[in-house]
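As you look at this complex, bear in mind that one protein chain is not there, while each of the others sits in place.
Labels A and B are assigned to the chains in the order they are written; within every chain, residues are numbered from 1.
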Amino acid sequence: MLNYILKNVPVRTEKPRDHGLTMVMDKGLSVREIEDLLEVAGPHIDIVKLGWTTSYVTPNLSRKLKVYQDAGIPVYFGGTLFEAFIIRNQFDDYRRILDKYGMKHAEVSDGSIDIPHEEKCEYIRKLSEQVTVISEVGSKDAQKIFAPYKWIKLMKAELDAGSWKLIAESREGGNVGIYRESGEVREGLIDEILTEIPKDKIIWEAPQKDQQVWFIKLVGTNVNLGNIAPAEVIPLETIRLGLRGDTFNHFINSL
Amino acid sequence: MLNYILKNVPVRTEKPRDHGLTMVMDKGLSVREIEDLLEVAGPHIDIVKLGWTTSYVTPNLSRKLKVYQDAGIPVYFGGTLFEAFIIRNQFDDYRRILDKYGMKHAEVSDGSIDIPHEEKCEYIRKLSEQVTVISEVGSKDAQKIFAPYKWIKLMKAELDAGSWKLIAESREGGNVGIYRESGEVREGLIDEILTEIPKDKIIWEAPQKDQQVWFIKLVGTNVNLGNIAPAEVIPLETIRLGLRGDTFNHFINSL
Partner (left out) sequence: MLNYILKNVPVRTEKPRDHGLTMVMDKGLSVREIEDLLEVAGPHIDIVKLGWTTSYVTPNLSRKLKVYQDAGIPVYFGGTLFEAFIIRNQFDDYRRILDKYGMKHAEVSDGSIDIPHEEKCEYIRKLSEQVTVISEVGSKDAQKIFAPYKWIKLMKAELDAGSWKLIAESREGGNVGIYRESGEVREGLIDEILTEIPKDKIIWEAPQKDQQVWFIKLVGTNVNLGNIAPAEVIPLETIRLGLRGDTFNHFINSL
């Protein structure tokens, strides 16, 4: 980092962060690539998700987990892995896996399968005894559009059941859930959610730059953002600080 | 890989695979990046193409070939390199190069230049005495759309001439040959080809995720797919196994 300080740059929260989180999606990094990512962007990464079920087919899983854990960066399996076990009635196997790999966090989601919401909350409750739970709201199915009041109701119930943070679903490409098929943000939905749910409780999945810019302008420098590609952590940090073209003038006006 | 096994996951063929092949396109990896790729996804990679003529301008070519060969992964030069030699009447130089670099596979294609088909088959015959030949059908030129019967006729002649596998052409970006300019698959064409040509003989170039999903749903888990980006091998493997949102419900219905 430059040793000279620019004046009047927005202030970021510091690690360990409760908000202003950047959650990175690892969909198949090598051990060296993780080490490189930590060298480049370690101070800006709060938590890492091993995308969907990639952990199931990754030969170097144990070594990868160790590198993250040694660096003090929490890591968890994507929600689709949870769902793959649930649909096969293997919830107990899933709990054993979390133990076996020393996981401290787990995701509960229902993006690919239908789970009655009371049952989903029961999974959150049970897993909360074992790990810190992040639960995901919203479907990967572009046909399933919830009304805002429904999002809010589901989110409140999941917080009550024990979720540490809520993830607002999109797919890796960023085009369902809180986004229209075009990738555009469903603005009215977001506004309404934020009137009822504390903003620090939500991690917005925002893999695309325009989405990151949109949330930073709406919620601020220290909004929680997720599904960030490894190579985009440094660019995101500059956007948060008003130091990239996209947000330069948004923050400069307050100088 | 996770030590717990999910029940009822589609069964993948195992190395050395005759079908269910994943062909990766390397368009300029370093030695370390190849080592990392093998650590992350080695068991899922069957053959590597050094994209088009990238081998011609890559300073580290010999060292790269050695890493692949030591790992037992066949590697070959993209068809555009063959064409660059042919258009310059340097076929004999091309044969010497294959010898010099110890290549065991070679591609014969006519994507950028016009070669009378009988002459193309003659190249396939001659190179088959020296290496295993993969031949590519289809043009990189968006204006040259073949009718299905023409694709089939060309494919049969190339198999007769000695091709081990046929590659159905697209460009790296995935928008010509078997795809419309929009990137959409030409479905009728594919269906008709599959009535006449054994499916295990064809490698479908499918660099984009939607294309991979489409072929896996049509042909099955063990379809041969090509031009896969290094970082997409792990994601592709989850799609083949019905463990990503895109194919989760396609395979779950058979549980």
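Going forward, a contact is a pair of C-beta atoms (placed from the backbone, for glycine too) under 8 Å apart; a residue touches a chain by one contact, two chains touch by 3 or more.
Just so it is clear, the model here is predicted, and its values are computed rather than measured.
Considering the whole complex, the residue from B:22, B:55 or B:135 that touches the absent chain is B:55. From the set A:44, A:64, A:105 or A:165, the residue in touch with the chain omitted from the display is A:44, counting the whole complex. On the side of subunit B, touch with the chain left out of the figure occurs at residues 27-33, 51-61, 80-81, 83-85, 87-88, 90, 93, 96-97, 100, 111-113, 140, 171, 173. Remark: the residues of subunit A touching the chain excluded from display are 1-4, 6-8, 32, 36-37, 39-44, 209, 231, 233-235, 237-238, 241, 243-245, 248-249, 252, 255.
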